[in-house]
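In this view, the complex is presented without one of its protein chains, the others remaining in place.
Chain naming follows the written order as A and B, and within any one chain the residues start at number 1.
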Amino acid sequence: MIRTRALWEHGVKTGMIGGISALLVALVGMVESFHRRDIIAEMVTMGQILLLALGIMMGYIAARRTPDREPATRCLNAMIGSLVTGGFLALLVAFGRLVNLRDVLVNASPMLYKLLTLGHSGIAGILLILLIGSGCGVFSAVLYFLPHLVRRVAIASLSSMIVVGVLQDLIRPVLSAWGPVAVIGDWLFTGNGLTLSGAISIVVLIAIITSVWALKGETIRTGYTRLSGGSRRGIRAGGLLILALVLFALPHILGLFLSEVLTIVGLYVLLGLGLNIVVGYAGMLDLGYVAFFAIGSYVTAILTSPELGFFSFTFWQALPFAVIIGVFSGVLLGIPVLKMRGDYLAIATLGFGEIIRILVLSDFLRPWLGGAQGAGKIPKASIFGYLFVGPQQIYYLILAGCLLVVFISLRLKGSRLGRAWMAMREDEDVAQAMGINLVATKLLAFATGAGFSALSGAVFASKLGSVYPHSFNVMISINILCLIIVGGIGSIPGVIVGAAALVGLPELLREFAEYRMLVYGAALVAMMLLRPEGLWPEARHRIEFHEAQTESRKPEPSPAT
Amino acid sequence: MKRFIAFFIVLFFVIGLGTAAAADKGVVTVKKGEPVHIAYWFVVSGANTSLGMDTVRGCEIAIEDFGGKVKGHPVKLSGQDSSCNPEGGQAAATKIASDPTVVAAIGSNCSSSAKPGVPILWAAGIPTISPSNTAPYLTDPKRGEGFNGYLRTCHNDTVQGAVAAQFVKNVLKLERAATIHDGSVYAEQLTQVFAETFKKMGGTVTAQEAVSPGDTDMRPVLTSIATGKPGMIYLPIFIAEGGHITRQAKEVSGLEKTKLMGADGIFSPDFYKAAGEAAIGMFHTSPDFSAFPEGYKNFLKKHQEKYGKKPEAPFHAHAYDAAMMILKAIDNVAVAGKDGSLTIDRKKLRDALYATKGFRGMTGTLNCDSHGDCADPRIAVYETKIENIKKGEMPTQPYWKPY
Partner (left out) sequence: MFQRWKESITPTDIVMWLIGGSLLLMILWGSAATIAAGKYTGRHWIDFVIFGLAQGSIYALIATGYTMVYGVLKMINFAHGEIFMSGPYTAYFVAAAMYRSDFLDHHPYTALLVIFVVAMTVSTLIAYFLEKIAYRPLRDAPRLIPLITAIGASFFLQYTFRGLYGSGFQAYPVIKIFEGHWTLLGIRILKFQVVVIVAAILLMVALYSFIMLTRAGKAIRAVSEDKEASSLMGINVDGMVSTTFVIGGMAAGAAGVLYALMFKQVHFFMGFIPGIKAFTAAVLGGIGNIPGAMLGGIFLGLIESVGPSLFLDGLGIPAPYQLKDAIAFTMLVLVLIFRPTGIMGERLAAKKA
C-alpha cells in the first residue's frame, strides 16, 4: 500500500511544480519571444530548448528524489515528472482553444498554441505535447542512469552548445573582427543560429575537454600540491602575469560592445567595493548608497560642465574634489544615523538616497544643478593628449580605479580599523565595551564607502558625458546590495563576481530585456536558497552558513510511518 | 603584494597609452544571400513599452510594404532596448555600433537616450533616424559633430509647445494658465516652451508646478494651483500621473471650470482608461493624423491584421517613414557586385538621407534640412468627446489646426 503511494508521489509532485513553471514561462511570453532566436539554424529554437530543458530537468529531479532505490521506480517517476509537466501545457492548449483567455492573459494567443503543438491542430497537437513530454521523461531517465562521468560530459557539452547559441550575438562580432579567426565564425554560425556542423563540433570539443579534465584533473591537482613552495609561487606569479596581460588586452580582443559591458561592470565593482565596506565590514545596512554616487557625478558636472557654466575644470582637476566632497558628505549623512540600528538605519539611508535624487531633479535647484534636463558636455579624461573617449579607453581608467580601490580595501581589511569594523558588525555593545570608539568607526566606514562611490560617480559622469537625475534611483542602491551579497558578503573577489553576474549578464542579454528582471528576481531567490554564502565567499562565512543550516535542519519524517 | 599591484598599475597605463584601435567603417559589404541589417533601438521594456513597441511595428510594416528586400537581399531588422534613459541609450547604441553588419539604425524613442547614443553610432559610421525624439537640442546647429548622422521624422518640441500656447491664448482666449510637469526631460521641456511662448503673447502663467512619477494624490498640488485661478492647466506628462490629475481636478474646489490640456504623451487609449469620463472636454496636442495622406488608412488595416489591435502610441507613422527613407536610400546608394554581393558606402548613405527632399511619406511631405529635421510638422489640437471614451479610441479629426 505504502510503496504504491510512494511510487508515483514524487513524480507527480515534481511534475506539478514543473507544470506550473512551464505554464508561467509560456504565459509570460518567454517561450514566444525566445522562439524568435534559433539555436541551431532552422532546426531548434531557444523557446523549444527552454521547454525541453524544463521537462528533462523535472524528470531528472523526480528520479533523484525518489527514496526508493529500485531503478524501475525511479524511471517511472522520471517519466511521470516530465509527462505531468507536458500535461499542464497540453491542458493549456486544450482549454485555450475553447475559451478565449487572451483578454486576461495577454500571451495566451493562437501563436503560442501553434508553437507548443508544433503547428498541429486539434487532438494531434495535444497528443504531440504529451509525446514530447514522455520523450523528455525517457531522456531524463537515461541521463539519471548514466555513469557519473558520462553524465557530466553530456550535460557540459550540451549546455555549452546552448550557451554559444544564446550568446551568438556577442560571439559573432568578436570572431569576425579578427581576420583568421573569422573563419571559425563562418563555420559555426549562419544567418540566425548555429550551423548543424558547428553545433556538433562544439558538443564534441567540450565533451573531450570535460572528459580529459575529469579523468586527469585529480592527477594535475595532486601534482600541483606536491610541488615545492618555490615553484608554486613561481606558477602563481606566472598565472598573475598572464591574468594581468589578459586584463590588459581585453578591450581589444572583445571589441566595442563587450568593452562597454566591462566598463559598466567595472563601475559597479567600484560601487560594490565601497558598499562592501559599509555593509560587509562594518555591518551597517545602507540602502541609500546611490546618494554618494550622485554627489560624485554632480560635483564633477558642476566643476566641469560648460552647460552649467560655473567652472571649467578638467576631469582630473575635478576628480579629487568629487572624492573629497563625497567623503565629507559620507560623514555628514552618517551623523544623523549614528544611533540607529538595523532596519531603522536602512530606511533612513534609503530616505537620504531619495532626498538627494529629488533635490537634483527639482526645479528648486535647477539653476545650479540642471533640473530634469541634467547637465551635459562633461569632458572626457585625457592624459598627455590621449583621450579616454570610447569604452575601450575608459576601460583602463576604470581598471586603474578598481585596482586602487581593491588595494585600499585589502589593506583596510587587515588593519586595526578593519578589525574594529568587524567587531562592531558582530556586536556593537561588546565592541564599545572593548574600547572601540563607535562614532569614529561608523563615520569612517561611511566616509570610505562614500569616497569610493563618489569616485565611481565622477568616472560615470565623464563616461556618459552628461548627468541626468533619473540615473540615480533607489534601484541602483538595491542592485549594489544584491550584488555584494550574491558575490559573498565582505569578500572582495565576491564583489567582482557578483558584479559580473548581476550587472554583466543582464547587459549581455539586453535583447531579452523584457524578461531580464524576472530572471534576475528568480535568480536572486534561487541563489539565496541554494548558496546563501555567495558565489565567492570568505572561507569563514562558508563555514558559518552551513553550520547554521545543519543545526536548524529538523529530521525529516521517515516515509514508512 | 603591494609592489606587484603598484607595478601593474604603472604597466597598464604605459602599455594602454601605446595601444590604439581603429576599424574600417567606410563601407559595408553584404555577401550573397546575406541580409541587409537594419537595427532599431527603442524602449521595449519598462513603463513606456507601448511607445517603443508601437514604433517597432511601424518599422516592420514599412519593411513589408517595401517588399522585404533591398536589391535582392532580404532585410533583417534586429533591435536593442534603450530603456528611455541615457545609460540604456549608450549601451544599446554601443551594441549596435559593435556589429559591423549594421547598415543603418532607427531610434531612439527618448531624447535622453539619443544624447549619448547617436555619437556612438556615428563613430561607427551608422546613421540613425529617430521617429520620436522631440528635444530641440538634437538638431541644434551647435550640437556637435557626433550628430552628423542623425535625422528625425518627427516634430521638434518647440513647435508643439508653441502650438499649445497659441491655442490657449488665441483660440480659447484664456489669459491665465498653469503648467504641471513630471520631472521628465520631455515634459519639462514642453512646459518651458509653453510658458515662454504664452508669456510672450501676453498671457500670465500663474503657476509652474511639478509632480513626481508614482504620485497618486494630486489634490494638494491642484489646490495650490487653484489659488491662482488659471483658466487652463497644461499637463504634457504621461499616462499614470495624467490620469490622476485629470480625475482629481474635477473634485478640487476652484478648478471646476478650468480646462485641461495634454500632449502626445497621453494621446493614447490607455489614458482614457486611466482618466475615465473626467477626460471629456480635455484637449491634446499631437501629430495631425487627419493630414496623413491615403496611405494611413491602409497602414491601419495592415496593423490590425498583423497584430490584432490598433496602434497604441502616436509615433508609428513616423517610424514607418523613417524605415522607408532608409530603405529607399540604401536602394539608391548600394552597388551590386558581380558575385551577388552588395556594397554600401556609409558616407554616401548618410548624404542620400540628408538629401531627402519632397519625400511623400505617411506623415506628410518630408524635406530634410541640413541639421536633420525632416518632419512636415503638423501639430493639431484634438478635443476628447464622450464617444472617444466610450469606444476607447482617440479622436481622429482635429479640433483646431494652426495652419
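FYI, contacts are C-beta pairs under 8 Å (C-beta built on N, C-alpha and C of every residue); 3 or more make two chains touch, one makes a residue touch a chain.
Keep in mind that what you see is a predicted model, and the values were worked out from it rather than measured.
K.L.:
With respect to the chain omitted from the figure, which of A:62, A:126, A:277 or A:346 is a touching residue?
P.N.:
Selected residue, touching the omitted chain: A:346.
K.L.:
Please identify which residue in A:358, A:389 or A:404 touches the non-displayed chain.
P.N.:
A:358
K.L.:
Given the full complex, what residues of chain A touch the hidden partner chain?
P.N.:
Residues touching the hidden chain, for chain A, are 24, 27-30, 103-107, 279, 285, 335-344, 346-348, 350-352, 354-355, 358-359, 361-364, 366, 439, 474, 478, 481-482, 485-486, 489, 514-515, 517-518, 520-525, 527-529, 532, 545, 548-549, 551-552.
K.L.:
Going by the touch rule given at the top, which residues of chain B touch the chain that is not shown?
P.N.:
Here the touching residues of chain B are 47, 49-50, 183, 208-212, 214-217, 219-221, 223-224, 227, 239-240, 243-244, 247, 251, 253, 270, 273-274, 276-277, 312.
We adopt the following convention: only the chains that are shown with their structure count from here on.
K.L.:
Can you compute the centre-to-centre distance for chain A and chain B, using the mean CA position of each chain? Integer Å is fine.
P.N.:
32
K.L.:
Quick one: which bits of chain A touch chain B in the complex? Just the residue numbers, please.
P.N.:
Touch residues, chain A against chain B: 169, 172-173, 176-177, 191, 240, 244, 248, 251-252, 255-258, 260-261, 264, 358, 361-363, 371-374, 376, 383-384, 386, 390-393, 396, 399-400, 403-404, 406-407, 410, 464-466, 468-471, 507, 510-511, 513-514, 516.
K.L.:
Applying the document's contact rule, which stretches of chain B touch chain A when the two form their complex?
P.N.:
Interface residues on the chain B side: 1-2, 4-5, 8-9, 11-13, 15-17, 19, 21, 23, 34-35, 44-45, 49, 78-81, 83, 85-87, 90-92, 94-95, 97-100, 112, 115-116, 120, 123-124, 181, 183-185, 187-189, 208, 210, 212.
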